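As you look at this complex, bear in mind that one protein chain is not there, while each of the others sits in place.
Residue numbering begins at 1 within each chain, and the chains themselves are lettered A and B in the order written.
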Amino acid sequence: MKDIGKVFESNRTVALDHTNLRVAKGSIHALVGENGAGKSTLMKILCGLERKNAGEIFIGGVHKDIKSVKDAYDNGIGMVNQQFRLIEDYTVAENILLGVEKINRWGFINQRESLRRVQALMGTSCLSLPSETIVSELTMGQRQLVEILRISNRSVDIFVLDEPTSVLIPQEIQRLFLIIRELKTQGKTIVFISHRLEEVFEICDRITILRNGRDIAEGPISGFDKKQVSFLMIGEYPGALNTKRPAKDHPVLLKVENLSVRDVHGKTEVVRSANLAVRQNEITALVGVSNNGKQELVEALVGLRRVASGNICLRDRELTGKTVRDFRKAGIAYIPEDRTGVGASISSSILDNIIATKLYEIPYSKRGWINRKVARKNAESLVREYRIKGSAIQASLDTLSGGNVQKVILAREISSDPSVLIVCEPTWGLDHRSSDYIYKRLAELAGSGKAVLIVSSYLDEVMFLADRIFVIYKGEIIAELENAATLTKTTIGELMLGLGAPLSYVCPSDRQGETNRELPR
Amino acid sequence: MMTPILFAALGGLFTHLSGLLNIGLEGMMLLSAFFSIYAADLTHNLLIGFLAGIGISVLLALLMGVLSLNLRANIFVVGLGVNLFANGFTVMLASLFFDSKGTIFFQNLPRLAYLEIPFIHQIPYLGSVLSGYRLLDYLAIGAVFLCAFILYKTPYGYHLRAVGKDSKAAQNAGISVYRHRMRALVLSGVFSGLGGCALSLPLQTFVGGMTNGRGWIALVAVILGRGNPIGVFYASLIFGSASALANWLQASVSMSPKLLMALPFLITLLFLVVKKNKLEEGVGR
Partner (left out) sequence: MNQFNVWRTVFIVGAALGFGLCVILLTSQEPGVAVHAFFVGPFSNTYFFGNLLASAIPLVLTGVAACVSFSASVFNLGLEGQVYLGSFLGVFLAWRFETFPPIVLYPFVFSIVFCCSGLLAALSGYLKIKRNVNTLISSLLISYIAIYLVDALIETVFIDPNAGMAATPYFSDRFLFAKLLPPSDLHAGLFLALIFTFSLYLVMKKSVFGFEIALTGKNPTFARYTGISVSKILMLSMFLSGGFAGMAGMIDIFGIHGRMIRGFSNGYGWNGIAVALIARNQPLWAIPSALFFAYLENAANVGALLSDITPEIARTIQATIFFTVTAETLFSFVRKKKGGEAWTPSSTASSR
């Protein structure tokens, strides 16, 4: 890909600026960069999901014009997105064959041929999945396999994997690497997009580094070391973050006892008799594989989901069954995983987004009538404090960049002075500097007598931040772990998968005094 | 009886499955009812009548498509516009061409064929229930099976449903969301056109506003039928029977005709209330 340019109209950001990428056939090529550097955009252009504004694409030396997903497939390029694009209601087989179903003479679907094709595919790639299962019943790791099979089915030579490991647990990551290596031996080319450097160094042959929409370095992986790559990605040497917190037994602020939550239809329990305690002055983490009740539990903790049985208490005040507003008034703030769908209203103004949760309270409104002046003043000071850059406060939220939108949400939730802050995927989509800022803020909160609950699928982050880790599996909290030096990601991963001792155990606490941790980069 | 509703509902089914909210069914049916009978009368040829009716509906469907898919207009609004337009336009044309705003009776219209199924027709009781309807009605039932077949056994059907379920995923698989939606709109035009024909031609009459909410009922039938042709068939059957019941009651019981006309709507409403409507995640609970 040569001199690719791309500008996004919606927020006038330049995503790619004369970007180049050269991938050798049969190699595993890493494309790294911070969040927002342009990696996904570049690949989306290659795969027909976005249109470039400038530049050219050459495949095998021949100039190609890729204008749609179909063009990409015709040229042997397929991509597995970070968020899987599978039809939940269809079976594995139907998804794999979507778009290129096997038909017989009369034009309708040939079931036998379809099945045969799917079996053949699974055979050649040494993967096996029950082909008649409906996708919504599969785990994330399995869904990824379906995606890979789907693009294999299109006779793809270039596999683009966009942040494939972000939804996987350690064991699944290893399985993925096996698959990638197998594909390589079959002569396929892999483009591996990631910002997790240990993985990149483990599996890739060559690397291209993007920063701010430009490619700034390229070469065989052996020619780089991690520190160098970090430096190139970020533009500076990453400092070691100090999170000093005395290790003590802190009082419990938010206590969850025997909580059960039913699913939307009210039939099956997705959370079963869960017990959780979030302590003051601590950062607690909740980890679990998707679809194991993690999201539902969190929603129950903020009042967004009905509780079937059990209770939630904040400082001995019963909150079960109360409204969302009661939860907020009691001092619980929540930053949801779906920032723009749940956590903000992108068509509303920045001002509205900031004040939405506190509008009914005294300084902002009196007896039902809004005091715009006070609202503006407070919102503007928050914007200054959190350094939210971009537009005037009356401008609509979608004029801000992703990072700034997150800051707005953060500002709103933290400024409400909560006793407990619940954050899901704290650094999702953020670049290095913003991530550090969030970590600092969270540590500050924990240090000043509040409690923080993070829900993250990024185990490195969890190990770095959390004092205590709860693991949820099939709706039950099966382990409560203290974050000791002996705790490994693999152990957590095993628990998340349901292997390993299914009882509450606490690692021997051999930490004394202060801890000085460095986030592995 | 239920034929116009069934046709329109099948049309609505396609757009529904592609993820669009098509409320222009009413307007398309009305325009087709007018143009089909007008053309048939003009040329003394039923086939031309059918083609004219379908043609005008498809034209409007294309308009809806261009406005909402190409030009990003709000499809709900466009649909509403189609309905308003059809209402005003048909009455205007009726008064211009025939100098009448009420019922227009076409005397010289060729009549629609009836069909007697050979054996079934002989069975004493069932015979009169199952046989002896117009060709058009049988066509409608046949269409149900045709649609079911297309939707579940052909790649096109899979792709269409995929577009409605998750358009991003479909796009990722190389399926053109735009094209499928456009096609669905055109199909809805074809079917509502048929529905309109089925409304005016058998009666040899055109009345201003004769669709009388059937287009909306068709939409309800699509939702009641949970988005599959057989379900839609049953739903249309229910509505058709409710209307028939209302007519029968009117003849045998001396109730205000208006109350009876309200009956199908009431039944529909009760159905919707009683039926288990799929809950959405998040909002509400």
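List of remarks:
Note that contacts are C-beta pairs under 8 Å (C-beta built on N, C-alpha and C of every residue); 3 or more make two chains touch, one makes a residue touch a chain.
In this text the structure is predicted, and so the values were computed from the model without any measurement.
The omitted chain makes contact with just one of the residues A:Ser136, A:Thr323, A:Ser381 or A:Thr488: A:Thr323. Checked against the full complex, the one of B:Ile5, B:Leu20, B:Ile56 or B:Ala173 touching the unshown chain is B:Leu20. For the chain left out of this panel, the touching residue among B:Thr3, B:Ser32, B:Ser68 or B:Asn172 is B:Ser68.
Counting over the whole complex, subunit B has residues 16, 19-21, 67-78, 80-81, 84-89, 91-92, 95-96, 101, 164, 167, 171, 177-178, 181, 213, 216, 219-220, 223, 256, 258-259, 261-262, 265-266, 268-269, 272-273, 277-280, 282-284 touching the chain that is not drawn. Contact residues of subunit A toward the unshown chain are 9-10, 51, 304, 323-325, 328, 334, 336, 341-348, 352, 356-357, 359-360, 365, 368-370, 372.
By definition in this document, only the chains that are shown with their structure count from here on.
Interface residues of subunit B, counted against subunit A in their complex, comprise 149, 153-155, 158-159, 162, 165-166, 168-176, 279-282, 285. Of all residues in subunit A, only 49, 68-70, 73, 79, 81, 85-90, 94, 98-101, 103, 107-109, 150, 154, 264-265, 304-306, 342 touch subunit B in the complex they form.
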